[in-house]
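Below: one structure in structure tokens.
A single protein chain has been removed from this complex, and every other one stays in its place.
For subunit A:
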Amino acid sequence: MSALLEVEDLSVEFATDDGMVSAVDGVTLSAKAGEILGIVGESGSGKSVLISAILRLVRPPGRIVSGRLRFEGNDLLALPEAELEAIRGARIALVPQTPRTSLNPLMTVGRQVERLLRLHRGMDKRAAREAAIAMLERVRIPDPKRRAGQYAHELSGGMCQRVMIAMALATEPRLLLADEPTTGLDVSIGARILELLRQLGEESGAAIILVTHDLGVVAQTCHRVAVMHAGQLSELAGVDELFERPLHPYTRALVRSIPRIDQQIALQPIAGAVPSLVNVRSGCRYVRRCPDALAACRRQRPPLIAAANGRRVACHAVEQSNVVR
């Protein structure tokens, strides 16, 4: 089955006063219809930049410097802005990190959903209104008629996120980008939002890319996981394999750092922090934190190599230990 979205060797750089910041460096991944792909990594690992790059919304001083983005057979990086506008919100939708502030404070939430439908579906006012309320009902907002007439500041965070999901799904997009959709919510509401996303993704058959730094979320929600570190892709694997047998040293460290309730073992935090991405040199960016670092790691960036079950991993140590082939 061919992929819906193919990201190939994508790099994004930001020109700052201190030098070039390489926020995303040569990331390659793909998403298939109906699957939920998790992207995990620490803060600053380039997850959110990757998401905005997929919509080609990287703002200056940021710039997509190289790579390819194919979506439904279109080359997104070559498309004129006008055609991209027809894709944003219609074929690819975004569920943002901060739902409340992503809603226009001066427009009722219902009208914002209506506007979207009128923009992309060319619906008239009445049809859009009915469709908007139906959408709010679909994301399980109680009393949707009344809620549609309210403003963002009158709704709870969870409610706002439901509205954002309603907006994201109103146009039946094929790809849904969810950028840490549960960050601003408390745990139980966050869990419900994720469950909702999962259900709606299943119903609509859309691909979902879920960005998060919470491995628990990944374990519960995703089918496949891409692990990012300092702008580079470390490992790409099915969710069960990833947790059972993490290959990349960084993934192993991440999995070990999950607090467990069933075992009396000390939590193992990962040493160091995400390295500065200003004027980075060649080589693996995890090398300073890596217990398995080899001489090659300092010189040369590890290529993304294929492993069993369609896994991909970028690590010299893994490559040499031959566990891969």
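Basically, a contact is a pair of C-beta atoms (placed from the backbone, for glycine too) under 8 Å apart; a residue touches a chain by one contact, two chains touch by 3 or more; residues count from 1.
The rule we apply is simple: contacts and distances are computed from a predicted model.
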| item | value |
| --- | --- |
| The complex's invisible chain, by UniProt name, from "ABC transporter permease", "Dehydrogenase", "Cytochrome c oxidase subunit 3" or "NAD(P) transhydrogenase subunit beta" | "ABC transporter permease" |
| Residue among A:85, A:130 or A:202 touching the omitted chain | A:85 |
| Residue of A:28, A:66 or A:102 in touch with the missing chain, whole complex considered | A:102 |
| Residue among A:24, A:93 or A:287 that touches the chain left out of view | A:93 |
| Hidden partner chain, touching residue among A:47, A:120 or A:162 | A:120 |
| Positions on subunit A where the hidden chain makes contact | 55, 57, 82, 84-90, 93-94, 96, 98, 101-107, 116, 119-120, 146, 149, 151, 153, 164, 167 |
